[in-house]
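For reference, the structure discussed in these notes is given below.
Left out: one protein chain. Kept in place: all the others.
Coming up: subunit A.
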Amino acid sequence: MNTDSVSRALETPDERQPYAELGMKDDEYQRVRDILGRRPTGSELAIYSVMWSEHCSYKSSKVHLRQFGTKAPESEALLVGMGENAGVVDIGDGWAATFKIESHNHPSYVEPHQGAATGVGGIVRDIMSMGARPVAVMDALRFGGADQPDTRRVLPGVVEGISHYGNCLGLPNIGGEVVFDPCYIGNPLVNALCVGLLRKDQIKLATAPGPGNKVVLFGARTGADGIGGASVLASATFEDESQAKRPAVQVGDPFMEKLLIECCLELYQADVVVGIQDLGAAGVSCATTELAAKGTGGMEVNLNLVPLRDPTLRPEEILMSESQERMMAVVTPDDIPAFMAVCDKWDVPATVIGEVTDTGRLVMTWDGEVIVDIPPGTAADEGPVYERPFHEPAGQAALNADGPERLPRPEDLRETLLTLLGSPNLGSKEWVTSQYDRYVRGNTVLAQPADAGMLRISEVMPGAQETTRGIALATDGNGRYAKLDPYTGAQLALAEAYRNVAVTGATPLAVTNCLNFGSPEDPEVMWQFSEAVRGLADACRTLGVPVTGGNVSFYNQTGSTAINPTPVIGVLGVIDDVAQRVRSGFTAAGLRVLLLGETREEFGGSEWAHVVHGHLGGLPPQADLEAERGLAAVLTEAAARGLLEGSHDLSDGGLAVALAESCLAQGVGCTVTLPGEDAFVELFSESAARALVCVRPEAFDAFADLCVRHEVPCSGLGLTGGSALTVEGVLDVPVEELREVHTSALPRVFG
């Protein structure tokens, strides 16, 4: 087979090229020809097609995502913002945290186990490439209805994939979400988050400066995994038989990834890395173009030197391969022996495949012929940008007009509580989370089912200074709220994650997001997307927490039916003294139970409407961001002063579910009296900006003063104790009965 070299491209200018099959539009292909002044070679076409795919270039979302920068709040904490592999924030005492959430939705539908596993692997390498030690993962999952047959195929596979890969890596899984809704039946969402820690002065960037420096490819060998995955799998829908796409899913090796983690950390300690980039979507194409574009501007690579698992691979395939567990580093010639010694110690194959130049060109050779000769920035940064048309969906007004007011109210609130608590969305997630190691590395302070995961910062890097600080993380998102009003829905997702961090006593600091939507070519989906981004950017400004990075996942639809728009928001917080963390729920008997925040009649998109009536209509709860801010201020200050014995945020299922979960946390009951007249609204409304706390009686006055100071409504509900959840005059359920209903929800479906 003839190699399609640059000289051959010059000789055969009119050869027809399969750009359409690679997902490129006519005008995009023409632009490549204009940039190069000739037709691209097959290898160049491979590079441009993956780098300009929606997945890598953000061509449909870019114009909207800019708001995260233009509207960003002033933040002294932000060290590295959007555009790098992951954002980095200053968490004090010389420490920094880097975190990011990313989707692996389509691969997880095709091949649930490997799709979910490599989703974990990919996000972990993003965190490693910032110079950090990955310290924990979380997963935000959305599946079709729990009783739908395909959910029984997809969910166990996804959970097993996350479990196997994450557990083998030795990273504790400290939280996340599992949500069921029929809208995800043909398109589950698998969003994986990783957080890492590093010293502030050790941040690494994806850059290749210094002509003469060596380009090293290290980690697993390159095989035929996921060739075309980035542009085919991540951009196409599932109209076709997924069987035909099965080979496009990558297969992961967590053992190699664990070796890579330890190897990278030792390389950072030895200070022998000038720039580093992980190989994710678009593999060598992405790593070489991005490193070169951000460095001195040029690079020469001999593709024959790439170690192969499959020796028959063509250069185009090597460039597009998405084989997992690979990294690329830029290293000075003097440091190469030390670099190789560390790789050798960890049995990680490493090969010099090229070097940095100052030519401004990315040049690749194969069998001595030049097969790539491009300005790297044109592939990495100058992809197409689309202003996609958008308009409000035709049925939006009717959807909003069909409010929950028309739904019949329940007579028996005890029964309603048990129905909700035993439903798949509110039932215990232990069936899933007991398959994840939450203890490894010994720094887990809080993990699921706590509102947020929390980690102590300890023994991250050899010899690094100890600190009393800790970090907290939560992810949230509610597709039903976002369907009713994407602007408010995105704000509510942020508000809930922000609140979940605050109830543990940590101060929310920064945001990552994974925006899961249907096709951007559908103007109604594009409207949902633009509204959600606008809402999120506005809310970040009000709450004072900047977006540090994230991921957009489009084309989440089967046929013409898109999923509910699902922005999943992750919030990172910091607690000055991790020993002051607040545990979830009622931690002892004899404590005063207090409800913080204001309850309104808000049932649009609620769990009650969903579970009891299968209804979705009206408007979601108000997003009162000033109230969220006040509430978080009360919670974090109270925690720091040692005033809180336990806390829990109010969200899906309202006060009733929060009370039940608080009783279940430690098996401590309570007796409470509702402050308002309408018990149904008091118990099941999903008004935001609320939390349940318990305080020692002697701490009450100080706590109440704090609420007054921050203008947060505080109602005394009653006392903890006993072995039942008692709402005076309304319902009375033994904690054991709550537990039975709660814990059997998922085993009933999944065995």
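The definition used in the following text is that contacts are C-beta pairs under 8 Å (C-beta built on N, C-alpha and C of every residue); 3 or more make two chains touch, one makes a residue touch a chain; residues count from 1.
Operating definition for what follows: contacts and distances are computed from a predicted model.
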| item | value |
| --- | --- |
| Absent chain [UniProt protein name; select from "2-oxoglutarate oxidoreductase, alpha subunit", "Putative membrane protein", "Phosphoribosylformylglycinamidine synthase subunit PurQ" or "ABC transporter permease"] | "Phosphoribosylformylglycinamidine synthase subunit PurQ" |
| Selected residue (touches chain absent from view) among A:D126, A:E177, A:D225 or A:D253 | A:D253 |
| Options A:Y436, A:F529 or A:F586, residue touching the unrepresented chain | A:Y436 |
| Hidden-chain contact residue, picked from the options A:H106, A:R456, A:R690 or A:H742 | A:R456 |
| Subunit A residues that touch the omitted chain in the full complex | 160, 163-164, 167-170, 253-256, 258-259, 346-347, 433-445, 456, 459, 578-579, 581 |
